[in-house]
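The excerpt is restricted to a subset of chains, each kept in its original location.
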Amino acid sequence: MKQALGSLTVRAERQGLVEITGKIAAWLAGQKVSDGLLTVFIRHTSASLLIQENVDPEVQRDLEAFLMKLVPESDTAYEHDAEGPDDMPAHIKGALTQTHLGIPVSSGRLMLGRYQGIFLFEHRRSPRPREIVLHLVGE
Amino acid sequence: MKQALGSLTVRAERQGLVEITGKIAAWLAGQKVSDGLLTVFIRHTSASLLIQENVDPEVQRDLEAFLMKLVPESDTAYEHDAEGPDDMPAHIKGALTQTHLGIPVSSGRLMLGRYQGIFLFEHRRSPRPREIVLHLVGE
């Protein structure tokens, strides 16, 4: 059994979902581990991670729209608005999705389903570089 | 330290929560690991995983009803409706719950609390076989 630690920095082009499956698979391909567990961790609270359908872009748009309606940026009820109206909604959307993902690996490949992709979910209107840590344990 | 990979295929009888703790515990019992970490991963985005109270069936019904109200299948705002009105809500409910779970194992047993069970959460009206991957690392 062995392990590896790595990191990626990703900057979304706009608020919303951006697929990072390819970047993660590329890192995995460079490790000498065939079977194991990959953990993906985001070091931020106003952006998050999600595994979601990656075939039909409508799914991503509908999901973004649902969360925008559930956690409106026009809500004046937030105390925390120092960085603008998208600041507190970003933290809430982060809390409702994931800070980390765990994905089994077999024969050097992520065991994602046929329609699953790994996404960075940028919740701020002005995307910034996001640091994502990768940990792999296996053999 | 060693590891094991396995899989289960589960088909819910109806839309909603179905407990799979027993199936997972049975797989675990066949592994030669006493202490470690079990990861449960679902290879789908219109069904998800959840650890929830498994004693009182009312809890499961209330949770299903809450999510059905939060993410209504009657909502005509979704672009993605090719597979019917429960299609996009299924993806959203999946995003709000879990694609993977991590559960410590001690003395060959899942370290679940007294009232915790592991559930497959089927979000489609027509349940289909769902593939669940299991990864165990420990010794």
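Each chain gets a letter, A and B, in the order it is written, and its residues are counted from 1.
We take it that contacts are C-beta pairs under 8 Å (C-beta built on N, C-alpha and C of every residue); 3 or more make two chains touch, one makes a residue touch a chain.
Since this is a predicted model, take the numbers as computed values, not measurements.
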item	value
Full count of same-sequence chains in the assembly - 2 placed in this view	3
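Note that only the chains that are shown with their structure count from here on.
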item	value
Geometric centre distance via CA averages, subunit B-subunit A, whole Å	20
In the complex, subunit A residues that touch subunit B	1, 35-37, 50-53, 56, 58-59, 61-63, 65-66, 70, 96-98, 101-104, 106, 111-116, 137-139
For the subunit B and subunit A complex, residues of the former touching the latter	1-3, 5, 39, 41-46, 70-71, 77-80, 82, 88, 91-92, 94-96, 99-100, 102, 131, 133-135, 137
